[in-house]
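Shown here is a partial selection of chains from the complex, left in place.
Note that the chains take the letters A and B in the order they are written out, and that residue 1 is the start of every chain.
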Amino acid sequence: MRRERVRELLTRVAEGSLPVDGAIDSLSADPVESLGFATIDHHRALRQGFPEVIYGAGKTVDQVLAIARRIAERGDGVLITRVEPDAVLPLSDAFSDMEYNPIGRTALLRASTPAEKSKDTVLIVTAGTSDLPVAEEAAVTADAMACRLERLNDVGVAGIHRLLARREVLDSAGVIIVVAGMDGALASVVGGLARVPVIAVPTSVGYGASFNGLAPLLTMLNSCAAGVTVVNIDNGFGAAVAAARILHR
Amino acid sequence: MRRERVRELLTRVAEGSLPVDGAIDSLSADPVESLGFATIDHHRALRQGFPEVIYGAGKTVDQVLAIARRIAERGDGVLITRVEPDAVLPLSDAFSDMEYNPIGRTALLRASTPAEKSKDTVLIVTAGTSDLPVAEEAAVTADAMACRLERLNDVGVAGIHRLLARREVLDSAGVIIVVAGMDGALASVVGGLARVPVIAVPTSVGYGASFNGLAPLLTMLNSCAAGVTVVNIDNGFGAAVAAARILHR
């Protein structure tokens, strides 16, 4: 149950358009709902400002559908990440408004009452075109969490002037997410140029001694630019949630 | 050159207490100063809001002293981290106001004009008493970067009620730094309870399969609580800078 939903209920009670008993029923729904194979935390939205997100990998289609239905029934939006290919069609069938992003592998059902957008923007910067799937996951998540978005793609350090030419974009952002694979060096350069929080996302783009993203992960953790923070490899979702925590503080 | 210093200069010019030429001299000092073995970035404070910080490890005492003198001469504060034991006395001799923190291994010379303190606080939480050196480095850094501080020590998840009993402290913080070694599990629990940004610092506290902090590092990168970000092992400094970026946004 999201804060917007609580506010809406209380407003309707204040306006007389919702009887007190109806509001009580809605508000007193059990915050933790057990489906046997899953225990849904309906109060996460109230507690943390964003609803439960379903991590699609390793779940059967039926499990994903069941969890999504319970969350959706409360009017909260639903975000599913790492959607397995065989879940796309069943999800579209079940939720006609579901927005599926094939590059980011996300499925988004917006909440009935949209939350207020953040005043500042999340700027998502990628080092290369191959980093786009992770950037898309971040973008959809940030959007779902009511953050304004800006994008700057393919500005890796092999051609540093591509980034320097757009320095004003760095200066105007509220928080910056840097998505980079291979050497992951872009995070340090951006971290040295920007004043605002910088969240680095290593990607598994690369081969050989990239070791599936270990190389940029270590680069970013050892960033010589102070105050760059890091999330898991390919974790566009986590970076966007961290950005939302910052913008909605 | 810090923003406060620039403001002070301009104010004095406006007030007539500083001739225009004097202000020009002060402002036009070369932003990059070369000492041969070092290239000081005097404009970092203007660009990023905090002055150059000297990483003490691997530098000779003479190098540390020389760099510190050049920064101090401009009236900017100086922060030295990872102060090598043989540098403590020479630093105290050179800078009588230097505040040395033996647990955090930091040496701090405050700027001539203190910056305005942040409105919100950084809450530094430790899992165990052995994590204190890293927490101290974070605390001194946050203080140097004008952040208000709060502390919560030794509340690791082996006795989860110790944390739950202090939940109101989590709710009132502006940003939370979680410092934990061994299993590093505290970051996930705090990340699940708090709304605000959570920065996790793995420490090298532990032995065996902790692999000098690799274990809590991986735990924190894989946090099941969404939006927790991570810095390098034992990097209390970096966590505090990230917190300052957030609070001074």
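Assume contacts are C-beta pairs under 8 Å (C-beta built on N, C-alpha and C of every residue); 3 or more make two chains touch, one makes a residue touch a chain.
All values derive from a computational prediction rather than experimental measurement.
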Total identical subunits in the assembly as filed, 2 in place:
8
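To be clear about the criterion, only the chains that are shown with their structure count from here on.
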Can you compute the centre-to-centre distance for subunit A and subunit B, using the mean CA position of each chain? Integer Å is fine.
28
Spell out the part of subunit A that touches subunit B in their complex, as residue ranges.
47-50, 53, 120, 174-175, 192-199, 217, 221-223, 226-233, 237-242, 244-246, 249
